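Note that one protein chain is taken out, while the other chains of the complex remain in position.
Chain lettering (A and B) follows the sequence in which the chains are written, and residue indices restart at 1 in each chain.
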Amino acid sequence: MARVVRSRFAECMKHLFIVLILFFAFVPLYLMVNISLKDNLQFALNPWLPSYPFHWENYVYGWHQIGGTIFNTIFVATTTTVLTLFFAVIGAYFFARYKMPGSKFLFGIFMLLMMYPAVANMVPMFKLIASLGLYNTHLSLIIPAVAAGQAFNIYVLRNFIEDIPQDLFDAIEIDGGNTFWQIWHVVIPMSMPIIGTLGILSIIGQWNNFVSPLLYIRDSNLQTIAVALLNLEGEYTKNWGQLMAGYTIASIPLIVLFIFCMKLFIRGLSSGAVKG
Amino acid sequence: MAIEVSVKKLRNYYPAYFLIAIPLFLVLLFSYHPIVNGFIHMFYRWDGDTVEEFIGLEYMWRVIHDSELLHSFWVVTIFVVANVVKMILPILVAVVLHHVINDRIGYLYRILFVVPMIIPAMVGILIWKYFYEPNSGILNGMLRAFGFIGPTETVQWLSDPALVIPSLVFMGFPWVGAFGVLIYLAGLQGISEDIYEAAEIDGAGALTVFFKIELPLIMTQVRINLVLMIISTIQSWENIFLFLGADGGPGGIAMVPGLMIFREAFSRGLFGYGCAIGFVIFVVTLALTLINNKIVRVNK
Partner (left out) sequence: MSKNNDEFSRNSRFQRFGLVLAIIFFLISVVMVIRNHGGTETIFSPDTKVITFAHWQLEDGFREGFEEAIKIYEEEKARQGVKVKVRQLGIPIRGYSQWLLTQLIGGEPADVLELTGSSDIFNQYFVTLSPYIGERNPWNKGTPLENYSWRESFVDDMLASLDPNYSEFFSVNLFMMTVRVYANVDLIRKATGSDKMPDTVTEWLEICRKLREYGKATDRPVIPIGVRGFDKATLSTLFYDYNAQLNGDLSDFISAYGFGGVPADAFEAINNGTLDRERLLDPVRLIAEIGQYFAEGFPSIDLEQTKYLFFSGNVGFFIDGSYNAWSMVNNSPFEVKVIRLPELTAAHPLGGHALGRVNELGSGLGGKFGIPKRTKNFDLALDFLRFITSYRINQLTMVEHSRWLSSLKQVKYEGFMKDLEPITDTGYTGANDPFNNGGYSYRRVLQLLEKIIIEKPSDPGQMFWEGFLDDRPILTSELYETVLGIQRTLWSMDGSRSALSLGGSNPSLSEEERELFRRRGGITQEGVTGRYRNLDDNIRLMREVEKLKREKN
């Protein structure tokens, strides 16, 4: 009996701990939504608590400013993510499954990339994109991002693929499976949780990235949401309610996406398949 | 268990190289081409465009003697150490999440941890700036309410040279970016029930289970996170730029190397010198990663 009580207490402590952490993690989200319903004066006088009247028109303005960019952003973020992961899974499979002559050197080539600070080569990068004729096209956002994403994603995926038990590959090989058969039937199902996580990260990264679209996209009908959000801020005057309403609108598609995908990725993981 | 392919067996296995042909091409064109361009230009006085004047090792010499750069590496070291400490909380969260008995609630928590990740980084920065604001910010407000400081006193979190770095370190509390939590969880979920059952039969307590079973088994993930964290911390500059401006706060107290590149190149037009600093960052990051891989060995 005592044991049950103790474990119930322990269970409560676990919940308390998580709820406390979650509380702090949610403060920015709360403030974003809260401020999005204020005008500047309400924000100045009371930024922390809701105040009446609610200014729903902030959302109308926010939508007017950023609504047109949402589909561009979905297209860029999704295409980039799918392509990045497609190449990275195959690349990681190569490095995890084969020890070819030169494997280490090639892996080094990918990994060295992560060590170089991107801010140092912004100008050469722009010149390259302009000379390839990618300026002011969505390809200027997708292709360099796919290239830049390889290092990180291969690095993470390789570790996971190496941990997949040899028996599973053997079983497939007996069935006569070739490389892509193996990737489709063993690697992808086994590393679904990590692919999901990487996918989420990639989509968020693309969603929030404003540096490359700001530099490489000129036409406003091709622009992405992050730049449209930046345009809600004036240098001399800022309207906080409209700004936060814009950010809130921009977050909604991501929230919807994750409500569905979390099930796919976290729950879909068959327990005990990926062994350390 | 990788397939060892010797040079002799290459005849049968060479098609495997095609697996990485496309990514390799992309990386060489879109990453190495600009980087090599940057490497070359650290030997030039370069305005990013037409002025290219070969000056040999002058910038390298200056980099070595740049006391501001040295200071900036010291600052970034503090941030790296702080970030190592900050890694503890996500590990704890992941372990606790993994142990929540009620599946439904545990699942709900997982979703909830992802949701804050969606908040645009700019929102976080705007809100933290208000948190630290000396006159009406929430932090000083709380200190006043609890009587730590008088009603008209202020603590200057982002302008007192002694407090700037601690304030930046604390920023982002509770530091549970969902990436860490999810990646540990994915690792933890790979631990089979048998191991837990065995541990239970041995009568191991929660702490023992954590240190003897869980922590060693998620070391792969910890190492991944450690390497990524070190790399991103050394290269980071955006937060400091947005919080303290291009000069790195009062007296440049919080100047970091990445911000120096930005300032030298875009504010002062010395792109060549920016490239030289970029090279130093590259060498330092590489060295740290190699050391990290040697020290944090994974015992399987």
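Everything below uses one rule, namely that a residue touches a chain if its C-beta (ideal position, glycine included) is under 8 Å from a C-beta of that chain, and two chains touch if they have at least 3 such contacts.
Small disclaimer: the values here were computed from a predicted structure and weren't measured.
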Contact partner of the left-out chain, one of B:Leu188, B:Leu244, B:Leu259 or B:Val280: B:Leu244
Contact with the hidden chain (one of B:Asn37, B:Ser159, B:Ser192 or B:Asn292): B:Ser159
Among A:Leu31, A:Ile66 or A:Val123, residue touching the chain not depicted: A:Val123
Touching residues (missing chain, whole complex) on subunit A: 40-41, 43-45, 47, 71-72, 74-75, 78, 122-123, 126-127, 129-130, 135-138, 210-211, 214-215, 218-222, 230-240, 253, 256-257, 259-261, 263-264, 267-268
Chain not shown, touching residues in subunit B: 45, 47-51, 129-130, 132-136, 151-152, 154-160, 242, 244-245, 247, 249-252, 263, 266-270
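Keep in mind that, in the parts below, only the chains that are shown with their structure count from here on.
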Distance between the centres, which are taken as Cα means, of subunit B and subunit A, whole angstrom: 16
Contact set on subunit B toward subunit A in their complex: 1-7, 10, 13, 16-17, 19-20, 22-24, 26-35, 37-38, 48, 89, 92-93, 96-97, 99-101, 105, 107, 109-124, 127, 130, 138, 173-174, 176, 178-179, 182-183, 185-187, 189-193, 206, 217-218, 220, 224, 227-228, 231, 234-235, 237, 257-258, 261-262, 265, 271, 274-275, 277-278, 281-282, 285-286, 289, 300
Of all residues in subunit A, those that touch subunit B in their complex: 10-11, 14-15, 17-18, 21-22, 24-29, 31-32, 47-48, 87-88, 90-91, 93-101, 106, 109-125, 128, 143-144, 146-148, 150-152, 154-156, 159, 162-163, 166, 169, 179, 193-194, 197, 200-201, 204, 208, 226, 229-230, 244, 247, 250-251, 254-255, 258-259, 262, 266-267, 269, 271-276
